[in-house]
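A single structure is presented below for examination.
Every protein chain but one is kept in place in this view of the complex.
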Amino acid sequence: MTTADPPPSSSTYTPPPPFNTSTTPLIPIYQGAEAHLYKTTFLTPSTPAALKIRPSKPYRHPILDRRLTRARILQEARCLHKLVKEDVSVPAVLGLDWEFAVAADNEGNRNGNGGSWLVMEWIEGEVVRVILERWERYMKGLARESGSQEIPEGEAEKVRGLLRKIGAAVGSLHKAGVIHGDLTTSNLILRPFSPAAANAPEEEHSSPSMEGEIVMIDFGLASQSVQDEDRAVDLYVLERAFGSSHPRTEKFFEEVLVGYRESYKGAGPALKRLEDVRMRGRKRSMIG
Amino acid sequence: MIAIGLEGSANKLGVGIMLHPSDGSTPQVLANIRHTYVSPPGEGFLPKDTARHHRAWVVKLVKKALREAHISVADVDCICYTKGPGMGAPLQSVAVAARTLSLLWGKELIGVNHCVGRMLYAYYRKIRSLTLLDIEMGRLITGASNPVVLYVSGGNTQVIAYSSQRYRIFGETLDIAVGNCLDRFARTLHISNDPAPGYNIEQLAKKGKQLVDLPYTVKGMDCSMSGILAAIDGLAAQYGLNGEQKEDEEEHEITGEPVSNETLSTRKPTRADLCFSLQETVYSMLVEITERAMAHVGSKEVLIVGGVGCNERLQEMMGIMARDRGGSVHATDERFCIDNGIMIAQAGIMAYKTGFRTPFKESTCTQRFRTDDVFVQWRD
């Protein structure tokens, strides 16, 4: 998982138990608006795991806060659990606490900030965003050397293959009846087929490897649905993410849809609906 | 350079006069007056009646503003007016008034996007006041120089941040605006529209204690309000709290005695409880989508603008969130939160300085006018 965005140091933040007293290292990976993500170990000292904590939000009414935090961690865990059973490539749920545990002080009083947490299987590999950025830098360098904007067929085919794999992964997700809700290239990890390849240093000036399996992560906004509209919006979000983050690969986005179309029976109607969603875009008026 | 601003996109008609001294010193507000159309309790303001109000009052207000500012017509450089978005009929009334003044006095016309006017105005005020207060605050100004803006009013609910010469909408309501939701619930309870329905809901909410379960609909950085309104209207009907307040209605708050949690969860909610729950729920949603946008663009500052931005509970919640992220919240104070002519004059004069003009033929108004349609020339 990505370590590209170091979280701001938050010395005042106390994680919920048992992590408040844990002697096991918690390595901060990312602090978003909703959740804190750490790399740690779970069940055994040698099993790497991703810990996601949804801290309580002190600005909210405590009853509402508890209700939301609980509902969301459960929603995420249920989606992941369902997907693991259906053999969709997502991190498995290893541990969970939705009870909103609050650390006890010396007198045993439990008040203060609590939170819910979810421990997931650690996924080796690099997020697709990083791989595509590296590839785009490589292509730029190549274009400078050769003076031509032409992308060599081998390189183009490599990216097409990666994008088809992404489409197939999203298709398997939708087939299982889950909508991701936030598909971006930062939420897709390319897990190398062999563990050794994961640790091999990538050379900055070479074309990055695109071998491996796509694993979808961060189901914080996921929901269960088999509606074409929801599926189409999921794809549209991914399409926009490609457009804004990876201009050089945008022209290959069609390959994602090719991979998607081949992945399950319901893909056709969802893709048809995608055309409507694109047309609609964000053209809504501001009048209430 | 002097600009008159006319604002009448909703039920408030405002006239403001703004002076930008030629030596580049601090701009001054020469006049800022307003007259509000108040509809009877249980009713919203209808476009037709609001437009009639604006037509009846615009001449009086312009004359009064000129008197207050101690200037004559000859001193005025341009007439700025709200082009949209807003309610059609009131917008048209004000546009007609602006065109008439432009022709009558031979002054340039500047059509202003209401939303951009608000943000620019709030922004400008913040920086000026901080500069005056303390030069040391300069650092803070740099920190706050690119805030995430929550724009909340009767017609708008948007989370906006500035990037590459445009205000980009990161999130918005998928149906009705937050102010609209509050106003409509005020109508359900027949709460007075004087001075404003949202203000009266806020006062009532302060007496509420019990949180009732309402839908909470956030989708990424967007949110939805219509389900909440339907649910709370339903609860009001279920408990017989809709319509005018009944004589025999028990008011638990009056005793002033603390209510135990147990009693709270079993007793029947009051009107105050419903207002409290509505505020807690919708403001939590607004703070949540604002926080998401802040995390997304890496900003620590929030600026709340628009009429709902006056709400103290919203400001408080936003403050707690921003503090936890190591930032702070700026909200425009009450006088400037509600629609006024000054913000239109200010946005207009800035555009005027860059050479922008609205030709007479194009001096229309439009109900739909997206904030991200405007190319911003005055910022970099």
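In this document, chain identifiers A and B correspond to the written order of the chains, with residue numbering beginning at 1 in each.
Following the convention adopted for this analysis, a contact is a pair of C-beta atoms (placed from the backbone, for glycine too) under 8 Å apart; a residue touches a chain by one contact, two chains touch by 3 or more.
The rule is short, and it goes like this: contacts and distances are computed from a predicted model.
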Chain not present in the shown complex, as UniProt names it (candidates "General transcription and DNA repair factor IIH subunit TFB4", "EKC/KEOPS complex subunit CGI121", "WD40 repeat-like protein" or "Centromere protein O"): "EKC/KEOPS complex subunit CGI121"
Visible chains in contact with the missing one: A
Contacting the left-out chain in the complete assembly, out of A:Ala33, A:Ala168 or A:Leu188: A:Ala168
Hidden partner chain, residues of chain A it touches: 17-19, 21-24, 40-45, 47, 74, 77-78, 80-81, 84-85, 87-90, 92-99, 101, 119, 121, 165, 168-169, 172, 213-215
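Methods note: only the chains that are shown with their structure count from here on.
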Chain B-facing residues of chain A, complex: 8, 32-34, 57-61, 63-64, 67-68, 181-182, 221, 282, 284-288
Chain B to chain A touching residues, read off their complex: 85-86, 115, 154-158, 169, 172-177, 179-181, 211, 213, 216, 219-220, 280-281, 284, 287-288, 291-292, 294-296, 316-318, 320-321, 324, 326, 367-371
